[in-house]
Every structure is written in structure tokens, then in C-alpha cells.
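The complex appears here without one of its protein chains, the remainder shown in place.
For chain A:
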Amino acid sequence: MKRHLISAADLTRDDAVLILDTAEEMARVADRPIKKLPTLRGRTVVNLFFEDSTRTRISFEAAAKRLSADVINFSAKGSSVSKGESLKDTALTLEAMGADAVVIRHPGSGAPHRLATSGWIGGSVVNAGDGTHEHPTQALLDAFTIRRRLSGGEGDLAGRRITIVGDVLHSRVARSNVYLLSTLGAEVTLVAPPTLVPVGVGAWPCEVSYDLDSVVAKSDAVMMLRVQRERMNAAFFPTEREYSRRYGLDGQRMARMPEHAVVMHPGPMNRGMEITAEVADSPRCTAVEQVANGVSIRMAVLYLLLGGAEPAVSGSLPPEAASSAPGTAARTEENE
């Protein structure tokens, strides 16, 4: 595995399966009387959060602590960032404190990539969500949840049909999931109002549809995305009611799904908007399971990035990551 986790597109099928298999073992630690492993003792993980988050930050914190790493939580509110400190100066401060890994969430697409490639810090960088770009650990935990529910927790997702519904334009979760799930062999279909489909989606490894009813009937998993009103600077759909009627998931639509199919939501949910309470509270909805799986996935990622030898050369990417970097940068610009 590479030294950083910036984009789900950087992961090969073998990388992804290794992370999922490792997470499967990590999940067993949660059943033990002592939910702790000594593996990352003496390593420091910094959670650098420039954007609000509940699930992801707590999940990374729990994962690092279960591996015995020291955790420093940093949120932009109440830090020198509110006094105008730049990302570079914040990064240099963390480097001076000896951070072995920086888990970063940032409103700017591409901030983790900048942090990883600038040479400001020597540790590993894990993208915990950047703007509307990517959120690779969310995609990994979604794949993990699907694999557990549908494939018995083994192998990849070859031939599974997965539908991602809603605000694809603003969703880093959708982007990471499209790359990761297609790498794992799944057939991904995006369903969204035309105004919420990003430009350049033709280059993504997925299908696009505007009709939810025709797609749900042949989906193995339906992933509902949150309508990100805080990122919407224009009228993307006429009314909320019209949106939820055409693109929301209610009990009637869920009944049309195949019997084994699951409903997923990365959270936080807007009940009544993209998902009804009836669906959210049904046993087919994996939202709470996804949170539990998130800790296992993040333990696996931290272990695989930090568990082995010290990075030989600080601030340099392995050749394959360096060659994929221009592509990442291009995507980033496109989405900013």
C-alpha cells in the first residue's frame, strides 16, 4: 500500500481487498474484553478537522486509540486557523510536534493532496473528506458493509449492482464510491436530477440514470446521499417535495427492491427529504452498521499505513502515486 490515502482511485483491487480483509480482522477486536491492540504504540495521529464532523472524527479517534496510537484532535474552531493561520503553517506546526499521520478534513477539494505532496510534513496523510472531491474511507466502509451483507465478507464485489441516488454533484462520498466500487468489480449507477449530476461524469466508470423506479428494481444496494443544502448556491430543484417524490426513498419504493437488497446512507440523514423515517428505521437500512464498520475500516487503514517500517524518504510519493497525482490535481480543479 502507498504511504497516503488521498483518493479511492489510487487503490488497486488488491489494495482494496487487503484493506477490507484487514478490517474484517479488526472488527473482531470489538468483541473482545480488551478492545485494544498494542500495534501503533508510540505513534501520533493528528485529526486535523477544518470542517464539522461527528461520525468521521470520532471514528478515526476510536480507531487510532484501539491501536494504542496517541491522538491529537485539532478542529479549526478555537484554533489559530480562526486567526488566519494558513494550511502550510498549521502543517509545519504538526510536523514539529512529530505527527506520524495526519487525518485531514478540509472544505477545499485537494487540500489533502497538497498536504501530502508539498513536503510540509513527513507523515502519512489520510483524506477524511475534502470539499466535493473524495472521502475514501467512507467508500471503503460502504464497500465493507456491502461485502458483509451480500458476499459473506469475502473477496470483491464482482457483478453486484449498486445504485447511488441524490446529490452526486456535491458528494465526495459518491465520487469515492464510484471509483472504489467499480475497482472492486461492481456495476455502479448514479441516479440524480440532471442539475445535480457533475460535468464530466461521462469519464467516470459508471452509468447515469434519471429514473429511480426503473433502477431500484435491479439493485443489490441502494445508497442514498444527503442533499447538501449548505453547499448549494443555486436552485438545483424546484421544491423539496418534488425532489423527495422523484429521488427520495420511501417504503413503496423500497418494496420494489429485490428481497436481499440493502439501503445505505452515509449520514447525517435528512429524514423526510431523501429518505423516509420508515425506510431509515427498517432492518434493511445499514446506516448504524456503517458507523460501526467505519471504526474497523479506519483501524485497517491506519495499521496498513503506519504499522510497518518508517517511510524511507519523507515527503516523496512512490512512483505510481506520483504518476497518478496529475490526474488527481486535474479532478480537483475541475470540482472546486
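What we mean here is this: a contact is a pair of C-beta atoms (placed from the backbone, for glycine too) under 8 Å apart; a residue touches a chain by one contact, two chains touch by 3 or more; residues count from 1.
Just so it is clear, contacts and distances are computed from a predicted model.
**Q** Have a look at "Putative circularly permuted ATP-grasp superfamily protein", "Molybdopterin-dependent oxidoreductase", "Bifunctional protein PyrR" or "ABC transporter permease" and point out the UniProt protein name belonging to the hidden chain.
**A** The chain we cannot see is, by its UniProt record, "Bifunctional protein PyrR".
**Q** Could you tell me which of A:Ser7, A:Thr22 or A:Ser244 touches the chain that is not displayed?
**A** Considering the complete complex, A:Thr22 is the one touching the chain left out.
**Q** In the complete complex, which positions of chain A touch the hidden chain?
**A** Chain A touches the missing chain through residues 1, 18, 21-22, 25, 28, 32-34, 36-39, 303-310.
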